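With one protein chain removed, the remaining protein chains of the complex are shown where they sit.
Chains here go by letter, A, B and C, matching the order in which they are written, and residues are numbered from 1 within each.
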Amino acid sequence: MNEHFFGTPLIASHHGAALDRLSWLVHGLMLILFVGWLAYFIYVLFRFRKSRNPQASHTGVQNHLSTWVEVGIATIEAVLLIGFAIPLWARAVDEFPKEKESVVIRVTGRQFNWIAHYPGADGQFGDQDTKFVANNNPTGINRIGKGKDDVVNKVSSEIAIPVDKDVIIHLGSLDVIHSFKLNSMRVTQDAIPGMNIPLHFKAIKEGKFQINCAQLCGVGHSSMIGLLKVLKPAEFDQWLKTNAGEESFE
Amino acid sequence: MQAPSHTAEHAHGHDAHHEPGFLTKYIFSSDHKVIGIQYGVTSLIFLFFGFALMMLMRWQLANPNTAIPVFGKMLEALLGDVAKDGIMSPDLYNSFGAMHGTIMVFLAIVPLAFGAFGNFVVPLQIGAPDMAFPRINMVSYQAYFLGGVVMFISFFIPGGAAKSGWTSYSPLATVADLAHRVNGQTLWLLGMVLLITSSLLGAVNFITTIIQLRAKGMSWMRLPFFVWAQFVTGFLLLLAFPPLEAAGIMQLMDNLFQTSFFLPAGLSVSGNPLPVSGGGSPLLWQHLFWFLGHPEVYVLILPGMGIVCEIIACNTRKPIWGYKALVNSVLAIGFISFIVWAHHMYLTGMGTKISTFFQTTTMIISIPSVIILTALFLSLWGGSIRFNTPMLFALAFLPMFGIGGLTGLPLGFNATDIYLHDTYYVIAHFHYVVAPGTIFALFAGVYYWFPKATGRHMNEFWGKTHFVLSLIFMNLIFMPMFMQGLAGMQRRMADGGATYSMAYAKENNTGTQDGLSPKIIKMNKTVSHAAWALGVVQIPFIINFFWSMKRGRKVTSDNPWEATTLEWQTPTPPPHGNFTTTPEVFRGPYDYSVPGHKKDFTPQNQKV
Amino acid sequence: MEIPYTVEARKDTGLYNAKVGIWLFLASEVMLFGALFSSYILLRVGAASGDWPAISLAWPHGLLNIPIGTFNTAVLISSSITVVMAWASLKMHDFGKFKLYMGLTLLCALGFVSIKTYEYHEKFTHYEVRLQDGKIMTGHIQGSPMFWDLKTLADKKITALDFHPDAAKHGAKAGEAPAAKEHAKHAPIPVGEITYLSAFVPKHHTFFAIYFTLTALHALHVIGGALVMAFLWLPGAKMWKTDPERFTNRVETAGLFWHFVDLVWIFLFPVLYLL
Partner (left out) sequence: MSDNHSTADLKKHIRTYMLVFLALLVGTAITVGLYYVHFESVALTVSIALFVASIKSFLVAGFFMHLISEKKAIYAMLFTTAVFFVSLMFLTIWAMNDYPVIKP
């Protein structure tokens, strides 16, 4: 059996396997229920058809087996909920790694690409203000002071991260709601204008992965594809260097 | 308010020689049966229209950016540049997608399930002469019709129909068409206000009717389950719709008067700052929408369950198993459905506490559904099952709803929803519930009550053909979507996922490792073929429907299915005022095969 | 068969049809206004902190005319008592009194709507101006025109705006608002210096957006209710002769709606005017 769930793409993040395990469990439960009921169903349709059973019974089923089945379903659901779903969510979505020990990126969605903003060598993000917004500076980074060495991706929608290191992304949007979805990382988070939502994950596989936009955002929604590069630490530093400089893509 | 009187008309509306003219009889009738049929025909037409939009979209999904044969040219002639050279532009795809959802939910299924069947059947089943407020009933239909007209017109105005999904999330809904001040979204909102008004009037009417007009002896626990389902549905509409109306009004203000209820400050659309004051919240819209949205999905399913329940009881010739449990479950669903809405919003940035709350309630609400399905399944045991067309559709409802319902569970667990959210898995989940689920239940209802409404049967052979082929193609459409969803195919993709495919990665040298495989992309074609085939196999139904009205086999008795509920104890078709003598009820709704009785059914109004 | 319980109450529910209907309708109205009310609270809580208009996202306090609002509340409450009295008069078979009280109710309704119109007009002629040097003022334009903005100035080819700044914000402590210090100094402002001009219209600020939305929706309810009562007062009153019980029920039902409208205002007034 594959470690990732039926048909899903490879798992490239730390928490991905746990998530797919839950998927296996839930679908297992569903399958058992469905097959059980279906077998019963077909049997009953056959057994109690009119030509075979011309006189119906007024009372029907007398035992309370079904109650036990129902209680059973409820119990299993409770176990999956308390044992798996809630802790998994807490871990994958809420419990953040230390910012100091992670790569922190500001990712901003807009129609129809992603802007990635790295703090640069000083490890600090420059201030942002609408008054600095310009064609080559769509998120309005103040290039004086802390923002001097900040790095912004030069190739549209291309984001790089190092492998085996916690990544924290602060997600925002300039215009409408987008959704930042990394299938192989099992990460999805809506990018909502006016909000700044943090998300985190740890890539465990190197390579190139897709960034999908998973929220209808206008005419270009279906082609708002991005590229996530998971690089060796040295390559990552190199990538930052090549992307340093004032101008971003466009 | 019901200031103008309906009573004046009623005071002398029953004189035998007072025959109403054509207009008052068929167009401006206040008779619940006529209104029911008006609702039925209108909503069936919308159902077909909504399906037609999807059949066109399925071309685009199967063959992205190629001209649609035959219809492409027509689209271009009708709609202009959005269908240039017969190719569906992404804009048009988005419009059609949003309108497919809207039309199916608000103009087809709800009016058919609640408006049509509710209107026609409920007063008959509870032994009432009509709805409590016949005039309001008429206005309710008219508001619905008007809402439909507004929605329909919106396709043809500059800029085209609404294109922000049936969910109309702000800010997209506000900024999607800035070029036109009155645009598709504006008409969508106006249409929605009309539809909501219609639903509210309908709900008030239904609930009042069920509370007040039950015949003598028709106690709450003797109501047919269908009536219970409609009763709860009424409450869902009554209390869940107003928040959407409020949200609609606010979005209308945003669109027309540049307010910013749902817009934060500092937005810039394609590089230009949006001149609004800001201070609003996009999430507020989502909360208000889904506060309606989730109860709404139970509005889509409960009447269907009610219909299925009636038909199963009648065609197994035995009482429904666990009537009390059914009633309690449907009430529980009604209550809990108001506190699960945010499971549609897990990924908008929710903390552990709140998402735990909502996924817990979501799991809890699945239990009454399981109970209902179990009860229906167990009802089959010991029956003498007659496989006529209504019964076939009703039976198929069970496993189809089962699949749809069960796949709701992985969506309901917030952790698994991280991956599944907004993929075709969601599309498959809810279509299993509403298409082979509710639509089948509604087909069953049409075949079942057709003889009561028209005095003629529909053709059995063509009915069964319709059933078998619909069942096959429905599954061929929606089963592959689960696989596509699991493979990571996003919904609302105007190119059917082509940009996310491996082919794309290769062409553009991005070399990503998680593109959609050719197998998954090819499924689009399979699904589309199945969808068009499903369209074709509706032809027997449409012909059967109209042909049988005039030519179908005449019923030989008022109770052709030998059922127990009151609607079958009236003349066929029932006259104005429904019952010739005031009915009195002596027993529960499903007294089939009572030991010691001469016949295998004992109508509710039969004393012994 | 006749529809039963149109006039007399059903035994087990103790209600006649219209009463069930109106209460259900009111329940849905609770959800409608409730949703708007919740929105108000959410937007209010989410608003930036600071002084309006200096931080234009902050919540403006006390911009509405409290004495007038208080008076209007009293008017609406009075109409509630007159409408019960109208119903009670019918119960006591005093048709003349009914006419009187119903007339008074309608008068109150008319008064309420007129006062509301006046308040609206007051807002539509009240402006915020922002100048190039960052100064922000509120006040009136000479001649009190409505709905002006920068485009109007351009269209009208106005070069200097005859602007009367407010002395101080209503009810605010002195020195709180930037405009407060700007003591009614009145000199035409060159249009070139103006960067922003807007009347207190819905789009000006989320507060006005929700204020106008809520009160307009409420006013529509007032007008709707008043129309129904006007019908019952004049042409509909004929029914008293033919079917007094049904007529009394109608007055009661209309009254229930009217009280609800009053009730909504009881919440709207403090929330919009005072908090």
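Throughout what follows, a contact is a pair of C-beta atoms (placed from the backbone, for glycine too) under 8 Å apart; a residue touches a chain by one contact, two chains touch by 3 or more.
From a predicted model like this one, the values you see are computed outputs, not experimental measurements.
In the full assembly, the chain not pictured is in contact with A, B, C, by the touch criterion defined above. Of A:Leu80, A:Ile141 or A:Leu199, it is A:Leu199 that touches the chain left out of the display. Among the residues C:Trp23, C:Phe124 or C:Phe231, only C:Trp23 touches the chain that is left out of the figure. Residues of subunit A that touch the chain left out of the display are 93-94, 96, 99, 168, 197-199. Residues of subunit C in touch with the missing chain: 8-9, 13-16, 19-20, 23-24, 27, 30-31, 34-35, 37-38, 41-42, 45-46, 66, 70, 73-74, 77-78, 80-81, 83-85, 88, 91-92, 171, 248-249, 252, 255-256, 259-260, 262-263, 266-267, 269-271, 273-275. Of the residues in subunit B, those that touch the hidden partner chain are 211, 235, 239, 243, 281, 283-284, 287, 291, 335, 338-339, 342, 345, 349-354, 357.
What we mean here is this: only the chains that are shown with their structure count from here on.
When chain centres are set by their Cα atoms, the one at the greatest distance from subunit A is C.
If each chain is reduced to the centroid of its CA atoms, subunit A and subunit B end up 31 Å from each other. In this assembly, the C-alpha centroid of subunit A lies 46 Å from the C-alpha centroid of subunit C.
Rounded to a whole number, the gap between the C-alpha centres of subunit B and subunit C is 37 angstrom. In subunit C, no residue touches at least two other chains. Subunit B has residues 265, 278, 280-281 in contact with two or more other chains.
Contact residues on subunit C toward subunit B in their complex (touch as defined above): 1-6, 10, 13, 15-18, 20-22, 24-25, 27-29, 31-36, 39, 42-43, 46-48, 56-57, 201-206, 209-210, 213, 217, 224-225, 228, 231-232, 236, 239, 246, 250, 253-254, 257.
Subunit B makes touch with subunit A in their complex at residues 89-91, 94, 164-165, 169, 171-172, 175-176, 263-271, 273-274, 278, 280-283, 316-319, 321, 347-352, 355-356, 359-360, 363, 366-367, 370-371, 373-375, 377-387, 395, 398-399, 402-403, 406-407, 409-410, 413-416, 418-419, 421-423, 483, 486-488, 490, 492-495, 497-500, 504-505, 510-515, 592-595, 600.
Contacts from subunit A toward subunit B in the complex involve residues 5-10, 12, 19-20, 22-23, 26-27, 29-30, 33-34, 37-38, 40-41, 44-45, 48-50, 53-61, 66, 69-70, 73-74, 77-78, 80-81, 84-86, 88-90, 92-94, 110-111, 130, 133, 135, 138, 174-177, 179, 181, 183-184, 186-190, 192-195, 197, 207-210, 212-223, 225, 227.
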